[in-house]
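As you look at this complex, bear in mind that one protein chain is not there, while each of the others sits in place.
Showing chain A:
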Amino acid sequence: MDAAEKISVEDEAVDKKIFKDCSKIAFYRRQKQRLSKKSTYRALLDSVTEGKESTRFQIINEAAKVPLLAEVYGIEGNIFRLKINEEAPLKPRYEVPDVLTSKPSTVRLISCSGDTGSLVLANGKGDLKCHITANPFKIDLVSEEEVVMSINSLGQLYFEQLQIPPKQSRATKENEEDTSDDTTQENQEELGLWEEKFRNFVDVKDNGPASIGLDFSLHGFEHVYGIPQHAESHQLKNTSDGDAYRLYNLDVYGYKIHDKMGIYGSVPYLLAHKLGRTLGIFWLNASETLVEINTEPAVKYALTQMGPVAAKEKGRSQTDVHWMSESGIIDVFLLTGPTPSDVFKQYSYLTGTQAMPPLFSLGYHQCRWNYKDEHDVKAVDAGFDEHDIPYDVMWLDIEHTEGKRYFTWDKKRFPNPKRMQELLRSKKRKLVVISDPHIKIDPDYLVYAKAKEQGFFVRNHEGGDFEGVCWPGLSSYLDFTSPKVREWYSSLFAFSVYQGSTDILYIWNDMNEPSVFRGPELTMQKNAIHHGNWEHRELHNIYGFYQQMATAEGLIQRSKGKERPFVLTRSFFAGSQKYGAVWTGDNTAEWSYLKISIPMLLTLSVTGISFCGADVGGFIGNPEAELLVRWYQAGAYQPFFRGHATKNTKRREPWLFGEEHTRLIQEAIRERYALLPYWYSLFYSAHVASQPVMRPLWVEFPDELETFSVEDEYMLGSALLVHPVTEPKATVVDVFLPGSSEVWYDSKTFAHWEGACTVKIPVALDTIPVFQRGGSVVPIKTTIGRSTGCMTDSPYGLWVALSTKGSAVGEFYLDDGHSFQYLHQKQFLHRKFSFTSGVLINSCADKRGHYPSKCVVEQILVLGLKKHPSSVTSHSPDGKLDGFWITAQFLT
């Protein structure tokens, strides 16, 4: 239709050949080749020095001669940190800044040297130890005398020390022994030391080879998770040769599912779980990274062993995890758990917790590329009211701008953006508009001109501004890695600067991998130059993180620090949870993509990113009505809930599929709105207590082996089990209800089952299989308004589902839903409900908080009472009814 399409990713990205597989990655080939030669490192334990924060020692391998410096830190909360770097590199190597929330507090490790040739570092209590073996170099992580993890036990430690470029060093190089095999032309091509070719692209590496790698053996572990983002199963699979999990942020339109290639974002963080222990490995590196996984199940060992002792000793299963990065240093955090909840806290202690979202952002979002004009927006908005479907946010994609110049409006289509926002505001709704990192090269475009003038763009290898093609045509890319650029970018969101913006306008950052249409693998050349003269290769994976950071900061600043921001980003890194929401990019309107959305979101959730979602309906293609309904039903129970569709799809607003389907979609969205108090409380728990909102079953049932691989159902908090229907024409689904001592209640029919069984649940098109766990209290809204803002004063209900012992507990969190006053003025209400012996007690869960609310609880549903209550009374201390009180009526 227009120029944008001609340069869109659509015609290119579907072609997998434009992306690399492992065989096309030179540092992977180098590590594989070198590691096959086995030259082991040993630690020089006589070099040990104990600094204030860390214990340092040298490690050396025979080939390299020049020693490396290893540092071990003890960090608060049972975390170890291992750093390995060159002692005196030719120039500094990149260490990822801005991800750790603050400098982690170190705890002093007590060194008690073991036998000769080893060193033991213990935490204060002495229940956690690092056992360092000198030769060959190895670290065992010992918890209560059990070795839970070994580092470099497979000898895959790999570290390419910086070298002088060959032209300068020819004279000195002659006598170095391992250069001889690098000199031939063919070898140079193969090893890609100073130059690496891919398709028509040549990556010239001024710093030469600088890759690193290390292996971790997890003893007794068969289940590992994490390292998003891949369109893959929740439990990580064994990687075969040449098929490692790749972490490299790329714009992959209609990505293939069940594939380990890198897509939009990366969190280099892996969790491992077994009965009795959960561990985390956080590999803090922002360059291209590959992860190999090899799990040897226990049986395999046990069968080959003779004596029972040997079988016990050797019969343990093991998972080996091999990390490889193109550049930077080895900087790895070992999170020792022992419970899943502990690991979540440890990880968020390092990278921060989920930002507390404004309440509206937990409602339903309506997006399309593109709502054409103000009139279209008005009509769609009216459609929701006409069909009585709640929604909170209208979205505008790139076409709302003047020629894809972000921060501007297409004057013909959107002549009066403020009027449009006033319309939305009158219904307490919001607007989200897109703002991408590429800036159209146009001297008359103020954003471009200012950025150009101040040198705020990423530079190319030759030193000029980097130029690449994206939506607007030729563009330059803001260098968000620079604090000055971020500060300036943030200032663009000020109401006085961003013409046509109001305080109900929020932001969406797309294409921030960054996507560069004609670049290698549709992204930026690795030798582009960022702030501080760092090459793009060093920080590629964190580029998008920085844009979202600057955007969120801009939204906070425009409100003078008062209002919470909402920013959706496509690209992300470890710690992106601090800045907003993430979605799974350009998925497809097929059942398989609906199905994979669950493991993809579970993986994001356990790696800190609770506020995540997948485009409802599938971005690409036209969903049939049944798929669309099922997707709304699934999306209603996923954290970020947005319908979105690409440009060449048919319209698919909820009311366009006939009355029956309209009703089903309306019903699903209403269920979402009814549960908003629960969602909001869960987000508060993610925000202050680091617990994911959407939880894989193994997180809630860590002692039940059967839960470890489940990915077709999950827990919302600890109270609701959701098993979305993801098959066409389903009439029945097999729902696994875990926990032998649990009881589960169907949230609609109230039928109940004992745990630890799989039940066949008949499903009609209006069935969303959701089960409440006995022992929980879920707060809900009893009346649904047209948006969250319209429901502020509407009454609450409580779903009390009793455990086998006849009790239940639950929490409830409430604040103004939009400001930081919950934080700065403690204006919040955090209540705890507990039901025991027929008494439901509503008590304060956090005395610091105060928040007046007109709301009442008007309905309490108690499931699992053994007897019909003969009478119901309500009681309030001092006869004084607090802001939150109960008019009780029991329904059983």
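By definition in this document, contacts are C-beta pairs under 8 Å (C-beta built on N, C-alpha and C of every residue); 3 or more make two chains touch, one makes a residue touch a chain; residues count from 1.
To be clear about the criterion, contacts and distances are computed from a predicted model.
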Name per UniProt, for the chain absent here [options: "Proteasome assembly chaperone 1", "Glucosidase 2 subunit beta", "Aspartate aminotransferase" or "DNA replication complex GINS protein PSF2"]: "Glucosidase 2 subunit beta"
Of A:428, A:663 or A:752, the one touching the omitted chain in the full complex: A:428
Candidates A:651, A:729 or A:848 - the one touching the absent chain: A:651
Options A:71, A:190 or A:858, residue touching the unrepresented chain: A:858
Which residue of A:44, A:790 or A:845 touches the chain not shown here: A:790
Touching residues on chain A - with respect to the absent chain: 1, 5, 10, 372, 376, 388, 412, 426-428, 647-651, 782-786, 789-795, 858, 887, 889
